[in-house]
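First, the structure itself, so that you have it in front of you.
Only one protein chain is missing from this complex, and each of the others stays in its spot.
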Amino acid sequence: MKPLLADRTLRPFLLLIVIVAAIWLLDGGQGRFFTAATAFSVLQQFATVGPIALGLGLTMIIREFDLSVGGMMSLAGCVAVLSGVGSPPLGIAAAVLAGGIAGLCQGGIMVRLRLGSIGVTLGGLLTFGGIAYVVTGNLSIAYPRMDIAMAVNQKILGVLSLRSLIALAAFLIAAFVMARTRIGRDVYAIGSDRRAALVAGVPVGRIVVGIFALSGMLAALGGSLLSYSLATASGVALTDALVPATAAAIIGGVSLTGGKGTPIGIIGGVLVLSLLRAGLNAIGTQPSVQDIVTGGVLLIVALADAPDLSRRLFAVQVYRKRAFG
Amino acid sequence: MTDQTARITWQLPLPHSRRGRVLVGIRLVAVLALVAIAIGTPGFLTAVSLFSLMNTMSFIGCVAVGMTFITLSGNILSFALGATLSVTAIVFVTAQPLGLAGAMLAAFVAGAVLTGVQGWVIGNFRANPIIVSMAALALITGVATFVSGGQGVYPEDATADVLKGRIFGNIPIPLAGFLVTIAIAQAVLSFTRFGRNLHMVGSNWRAALAAGIAPARTIVGAYVAAGLCTAFAGVLMAARYSSGDMSLGLGYDYSAISAVLVGGTAIQGGEGSAFRSLIGAFIIAVCQGLLVLHGFSTQVQYLAIGIIVLLVIMLQTLADEY
Partner (left out) sequence: MTAARLATEAITLEPLARQSAPATSMLSVANLSKSFGPIAALRDVSLDIAAGEIRGICGENGAGKSTLVKLLTGVYRPDGGSITVAGRPCIIATPRQAQELGIALVAQELSLCPDLSVEDNIWLGSLQVPFLHKKPELRRRAAEALVLLGAEHIALAAKVASLSMGERQLVEIARMLTRDARVLILDEPTATLSDVEIARIFAALLAVKREGRSIIYITHRLAEVYAICDRVTVLRNGELIATVELADVDRAGLIELMLGRPSDEMYPEETRDEGPPALVVESLTVPGGIADFSTIVRRGEILCIAGQVGSGATEIVTALAGLAHDATGRVAVDGRALILGSPLRAARRGIMFVSGDRAGEGVFRRLSIFDNLVATRLRDHAVFGFLRRGSLRTTAAALAKKIGIDRRRVRARADALSGGNQQKLAFGRCLDRGAGGILVMNEPTRGIDVGARAEIYRLMREFCAAGYALVLASSDLEEVLGVGDVVITLYRGRQVGRYRRGEATMHRIVADITHPVEAAT
């Protein structure tokens, strides 16, 4: 059991099993939950949060953080909806391109000016959000192609949809790159010890810029697909996407200290979160409970990753020893 | 020894003063440009117009002062201040049967506890402040919505209407409250032991620890101060809108951190002041006012703030890279 738990990629999937079991028990065998419809809604949720969580997770693996994903997501939605009326794939391509350029700029600023990612992406978040507001005129703009909205959400094999398939494909490509290619190895090296990677000859600057470009592109992909499926885009997003995406990445085994975590693990993290939401919905709790659960999980993980936790625990032990023995 | 000395000499940067001068120059040019545009804009430089600008900034300003404490302490920002504002507003409205003072006290306690717990987690265990604040945002929003059932609360009597009025002749109470908050916060930062400790902890956590300054306690203090300022903003807003609900503080975290950074407080912590946040809030207000007078929409204002923040963050390297 212990080696199973120690495997960061496997952990979210174990958690998944536990949650399924728990929901089954809570459900009391009424069959409210285990239907193809819930599976479909879990996967739709996965398609929404997944790409953003993946991009954010990749930036966390190199020990940075991309706060701008929320702003990028809403901006991309606007770009896709506005430019994709004639040809929907073109809209997505335009949005992803915009995301890539935006990420490239952010990464470039960080590497060139040696700035922390938090500050730069905070500026990026506000700027992208601002552009989205300007583009939409602070209104939600409708996407006139209902056929596309139907198409991306069309059920495939009962539980999947075009949207969730695209998200899944993004994850699988990322998983392959991270596990099998030199670039993936370099990414882990940078997150593990940036100085050592630099000394060993890893092109650190290029990879950092590339990861932020990728994060921008993934957020844009998620945002444009979401906008297509809702047939609307608006400038309001900001943290709405950021918190669940962060939680998913962290549950999925990505460490705040960098160098750890895999795309497959992040899939697990996103599924855990989506399943919790769907499960809590199905057994009839209020939506606010989902927030509480997400927040609680984030807090626990932040604590577990805190550098001084062990020191504090040690201090407690020493005091106990002194007091009682 | 010689080669170590040599290494130090080798790495000597450009004279610091020159970098500083470049930075001051850029800021000066920016402010002068702003002033020039302001003068060139008919109808802007009237007292009424400036006054109303500042008045609209007073709620954001109070939260920005709170955020200043967090940024100064080296913990960058909190995403949970907006939610804290909403909760304190709800608490204030709910507690109004206790009288004005009692209700305000309840709101202050609520604000201090909500952020103080985050400060404790961050200061004691050195947990990641961004993640903790995200967790707090989700928890506060979730619990508050759960408890209130997602409904806003409305006062049953007019206890809080006093806060809608004006004092000292013609100054609206929110603006007066904002200025008082700035004054108190600046006094705490400049003239108390806690304030100086906060600068040290934010400037260099390890050096503060090694020097025997309690970093954990100081960080808790910073978060409590942030909670108090936010709670004050919550009280003022609840009085102004005669209601309290979870949407009151939406987006206030971003506006607040923008004001803090535009004012020139360093994002790495240790350097800055409440007064700078006042300047930052003022600059943002002026920009917004100018954009409105020149016929730009509110949306363009959002974008402008975003770009200003990005530029300010990029400018900080000029001062800090050596």
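All chains are identified by letter, namely A and B, in their written order; residue positions are counted from 1 within each chain.
Following the convention adopted for this analysis, contacts are C-beta pairs under 8 Å (C-beta built on N, C-alpha and C of every residue); 3 or more make two chains touch, one makes a residue touch a chain.
Please read these numbers as outputs of a predicted model, since none were measured by experiment.
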Report summary line: Shown chains contacted by the missing chain are A, B
Query raised in the report: Who touches the missing chain here, A:Y133, A:Y188 or A:Y228?
Result: A:Y188
Report task. Spell out the interface residues on subunit B facing the chain that's missing from view. Result -> 1-10, 16-17, 191-194, 196-197, 199-200, 203-204, 206-214, 266, 268, 270-271, 320, 322
**Report entry** Interface residues of subunit A (partner: the chain not displayed)
**Finding:** 180-183, 185-186, 188-189, 191-193, 195-197, 199-202, 259-260, 311, 314-315, 318, 322
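Throughout what follows, only the chains that are shown with their structure count from here on.
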Query raised in the report: Using the average of all C-alpha atoms in each chain as its centre, how far is it in Å between subunit A and subunit B?
Result: 28
Report task. Within their complex, state which residues of subunit B touch subunit A. Result -> 76-77, 79, 121, 124-128, 130-132, 134-146, 150, 251, 254, 257-258, 261, 267-268, 297-300, 302-307, 309-314, 316-317, 321
Query raised in the report: Which bits of subunit A are touching subunit B when the two form their complex?
Result: 65, 67, 109, 113-116, 118-120, 122-131, 133-134, 136-138, 235, 238-239, 242-243, 246-247, 250, 256, 286-299, 301-303, 305-309, 312
